[in-house]
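All protein chains of the complex are present and in place, except for one that has been dropped.
Let's turn to chain A:
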Amino acid sequence: MNVTIPKTDHELGSTSVVLLGLIVLLGLAILTGALTVSYATYLIALSGMYVLLALGLNVQWGYGGIINFAVVAFWGLGAYVAALATARTSPLGLEWHPLFALVVAIIFSVIAAILVGLPAIRLRADYLAIATLGFSEIFRLLVANETHITAGMAGLAGIPSVLEDLPFDTVTTNLLVVAVAGALVFLFLRRIHRSPWGRVMQIIKADEDLAESLGKNAFSFKMQTFVLGCVIMTIAGVYYAHFIGYVDPTDLDPLETFFVWVAVILGGSGSNRGAVVGAFILVAVLEGTRFLTDFSIFAALSTGPLRLLIVGVLIVLIMRFKPEGLYPPRDELIWPKSQTDTEGQS
C-alpha cells in the first residue's frame, strides 16, 4: 500500500524573538542607566537558574501530569550538598571540587526522588501534591534544625564560585555555566520529548488507564519523569549555591515552589520553550516589582505583598485569556528524523 505520511508545519523562532526582546530591553535599561551592568548580569544568571527549575518542573507536570510541590526541596538539596561539600564554613569540612559536589548532589537527588516517588507516585494527583509538600517541609525543618550538619539558621557562607579555574571573571563564568547548563538541559529534553518516550508520557498525562491498556507501564514512566525533573532542579540548586555563595534555610521557603509553578503555567505546560520564557518573565516580575515603590502611587505599599499580588493577577489573566499559556506545545511528539526521511521517500 502506498501510504503518504502527512507532515506538520513548524513555526520558527517566536521564542527567540521574545527572548531577544527581553535582552534588548535589558540592554536599553543598562544604556539609560536604569540598571547597572552587574545587576543586569545577576538578573540573567538568576533567570538561567529559574529556567532550569521551570524545565525540571515542566518535565514532571508538563510531560507527565505529576504534581510536585517539593521543587524547592530538590533545589535546596542541590544547594545544600554543594555548600556542605565545598564551603569553607561547612561543618563537614570537605572542601571538594564543585564538579565532584555536583555529581554527589545528583546521586543524592536520584535517591531522594526514588524514596519520595516510590510511595507517592501511585497516589492520586491531590494526595501526591500533599505528599510532596510534606517532603518539602520535612527537608526545610531538617536543614534548619540539624545544626551540627547544616549549620542551621546561621547558613553556610564561603561557597566557592563554580569553575574558578576558567580564565574569566566570576560573573562571566556564572553566566557561561548557566547558559551552557540551560542549553544542554533544553536540548536533552527536546530530544527525549519529541519521541516515543514523550508520546507515552503524553498519553499517561491524558489517561493513565488508557496508557496501561495499551501496554505502557505508567508507574515506571512516571518514576522516570519524576526523577529526571528532580535531578534538573538539583542542578539548579548546585548552581545557585556557587552563584550566590551563601545558603540558609530561609531559601527553602515553599513560596519558591509556587514561583516555579507560575513560570511553567505562564509559559505553557508541556512546552520547553514556554518554560524558558516563563522563567524570564517571572524574574522580570519578581525583580521589577522592587522598583515599584519608587513611584509615588505605590510608595506607601510594601514590596513583598505587592509582588505577590502582581504574580497572582498575572496568573488570573493568563488563566482567563490564554489558559494554555503563552507558548503551548506546538510540535507533534513524533521522532523528527522519521519525518525528514519521509520527504525523500514519499
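Structural remarks
Here is the rule we go by: a residue touches a chain if its C-beta (ideal position, glycine included) is under 8 Å from a C-beta of that chain, and two chains touch if they have at least 3 such contacts; residues count from 1.
Methods note: contacts and distances are computed from a predicted model.
The chain not displayed here is annotated in its UniProt record as "Probable branched-chain amino acid transport ATP-binding protein LivG", chosen from "Probable branched-chain amino acid transport ATP-binding protein LivG", "5-methyltetrahydropteroyltriglutamate--homocysteine methyltransferase", "Methionine synthase" or "3-ketoacyl-CoA thiolase". From the options A:G27, A:P119 or A:P196, the residue with contact to the unseen chain in the full assembly is A:P196.
Contact with the omitted chain, checked across A:E137, A:D253, A:E287 or A:E332, is made by A:E332. On the side of chain A, the interface with the absent chain consists of residues 1, 3-6, 8, 191-192, 195-197, 199-200, 202-203, 205-207, 209-218, 224, 270, 329, 332-335, 337-339, 341-342, using the contact rule stated above.
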